[in-house]
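Left out: one protein chain. Kept in place: all the others.
Letters A and B mark the chains as written, and numbering starts fresh at 1 in each.
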Amino acid sequence: MTTEQRARSLGVHVVLIAYSLLAVGPILLVVMNSFKMRNAIFGSPLAPPDAATFSLIGYEKVFRSSHILTYYSNSLIVTLVSMALVLLFGAMAAWALTEYRFRGSTALALFLSIGIMVPIRLGSVAILNMMRSAGLNDTLTALILVYVAQGLPMSIFILSEFIQQIPKDLRDAARCDGVPETRIFFEVVAPLLRPAIATVAVFTIVPIWNDLWFPLILTSSDSTHTVTLGVQQFLGQYITDWNSVLAALSMAILPVVIIYVILSRQLIAGLTSGAVK
Amino acid sequence: MPESVSNITAQMPRAKLAGLLLFFLGPAVAIYTLFSIYPLVATMALSTYTSDPSGARSFVGLANFKTLLGDALWSKPFWNALGNNLIFFAVHMCVQNPVGIALAGLLSLPGLRLRGFYRTVMFLPTMLSVVIVGFSWNLILSPLWGVAAGALKAVGLGSLFAPWLGLESSALVTLSLISVWQFVGIPMMLIYAALLNIPDELIDAARVDGLGQFRIFFHIKLPLVLPTISLVSVLTFVANFNAFDLIYSVKGALAGPNFATDILGTFFYRTFFGNQLQLGNPTMGSAVATVMFFIILLGLCLYLFFVQRRIRRYAF
Partner (left out) sequence: MANLRIEHLHKRYGATAVLNDVNLKIEDGEFVVLVGPSGCGKSTLLRMIAGLDGASGGDIHIADKLVNTLAPADRGIAMVFQSYALYPHMNVRKNMTFGLKFTGVPPAERERRVTEAARMLRLDELLGRYPRDLSGGQRQRVAIGRAIVREPAVFLFDEPLSNLDAALRVSTRVEIANLHRMLKSTIVYVTHDQVEAMTLADRIVVMNKGCIEQVGRPLDLYYAPANLFVAGFIGSPAMNFFEAKVAGVEGACARVDGPGFRSFDLPATSLKMGDTLTVGVRPEHLARREDGSFTVEGVVELVERLGESSFAYVRRADDRLFVAEVRGRQTPTPGERVALAAANRDVHVFDSSGLRVSSPTNT
């Protein structure tokens, strides 16, 4: 490497490191200070907690005065069930749309793609009315139904791209083998769609976990709040109690960060796989 | 070119095909229609009704829209929200896209070390909830904590600090920048993926032609990822005109100070659910949602007719 090249490469790294700091700095700051005593939070916000300043008081308060564990389990249930249904129904629909030729298939594909661009939030008034009259308001079922409806169009779009990449010969071979159509989907095609899960997750599952709007509109009791809404309400109530606020924020951040770091390779591969162009 | 659609349906008995389609498409179409399309249509229908205090609804045609756009009590906050929303969007376009492109360009440099690490770290904020991000920045920028002030002082710019989120003049732009900070990962990743798709030989050919990295980026790579950039812009547009969480969690439903950060999403929420100042009004709320729907539709049409058509996709 020439000196010039080395200088340029150094410059690139300086820029990237600076931006990386900007990206994680705020998160780090919040998490770090959540483990400190109140006067240390204000006295030396940039210092990591040490033996003298370490404190879990914020976390204690969060556990004591909010239903954070309920929120977690609600979020988990809603996200996982929605994810399973979005993937299952999405893949099934994508398969039928890409594999079978039938009258109206183009129209149906267009109909389904409306939901990619038009946010379902705009129908909130009617959704609330519907859920009320069906006796579903303030239930997790209501959230799941809405999220599945919200996630399906995008997941059908992404999964169609993936299904088209599966060699046509494979499906034809299965047909010659006498495999019934439903089995072709579940035993030949579906297992090959595993790499698509990450892409679908980034575009439809993460927004579900993070959503504030529908929990705000559709759930009213603590027992049905999700983490995002629960923490938001907690923050509003305890706004002056910095220990609790930072702890609550950290508790919302940490699980996501941990899962993200574990899965980041797949998630990023899913994002960059070119299925979304 | 042979299509990828199978012709297997040609020999299938009709009843069998119908059964298969029902099985595969039924659940998705049913849920989607019932909980996505029907509510949209029903909301639009509801926007042509009004309800009296007893709860009885009566059809009023376009009167709600007349009120919304003509009655100063409604139209002032509406235009204010729309204007703010446009500023919100403009900040995204002017900051998020260039930063995203620049980062993607740096990330895709050949032979870059620690690429995976940078990618992971820089995409992290995008994975977090808007609520959490908004609140964290709220704390950081708060004069009470003094982290931001301290940081500025450390680099000798202490005098520049102001409680940006609290000032009518800067609150909206600050919130927009927080949103940019969070979502820059999406354009970065999509453009990065598009850059990776450019064949190496093309870049090698340019190198042989004597172009430097900088020129290669501007004259070869950038034109080739233009379709992705325009796609990102549309995604940003739809997301921005539908945004709510950030403003609500940092500024509450009243989008203060003095509605300086009010955008369509918060305006819709206030109209629908009410707040300290007014009672919730589902029919007017529906009217606001309908107008938002048409704004988004208008944006999409403009994009399809003026941008999409001019953009050429290149096959490699």
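Worth pointing out:
The rule we apply is simple: a residue touches a chain if its C-beta (ideal position, glycine included) is under 8 Å from a C-beta of that chain, and two chains touch if they have at least 3 such contacts.
This one's a predicted model, so the numbers in the text were calculated from it and none came from an experiment.
In the complete complex, the hidden chain is touched by one of A:Ala51, A:Ala107 or A:Cys176, namely A:Cys176.
What chain A contributes to its contact with the hidden chain is residues 167, 169-170, 172-180, 183, 187-188, 191-192.
Quick note on the criterion: only the chains that are shown with their structure count from here on.
Only residues 12-13, 15-16, 19-20, 22-24, 26-27, 29-30, 41-42, 45-46, 85, 88-90, 92-93, 95-102, 108, 111-112, 114-115, 117-127, 129-130, 145-146, 148-150, 152-153, 156, 164, 168, 171-172, 175, 181-182, 185, 206, 209-213, 216-217, 227-228, 231-232, 235-236, 242, 245-246, 249, 252-253, 256-257, 260-261, 264-265, 268, 271-274, 276-277 of chain A touch chain B when the two sit together in their complex. On the chain B side of its complex with chain A, the touching residues are 4-10, 17, 20-21, 23-25, 27-29, 31-32, 34-43, 46, 103, 106-107, 109, 112-114, 116-125, 127-133, 135-137, 139-140, 145-147, 150, 181, 189-190, 192-194, 196-197, 227-228, 231, 234, 238, 242, 244-245, 248-249, 252, 265, 272-273, 282, 285-286, 289-290, 292-293, 296-297, 300.
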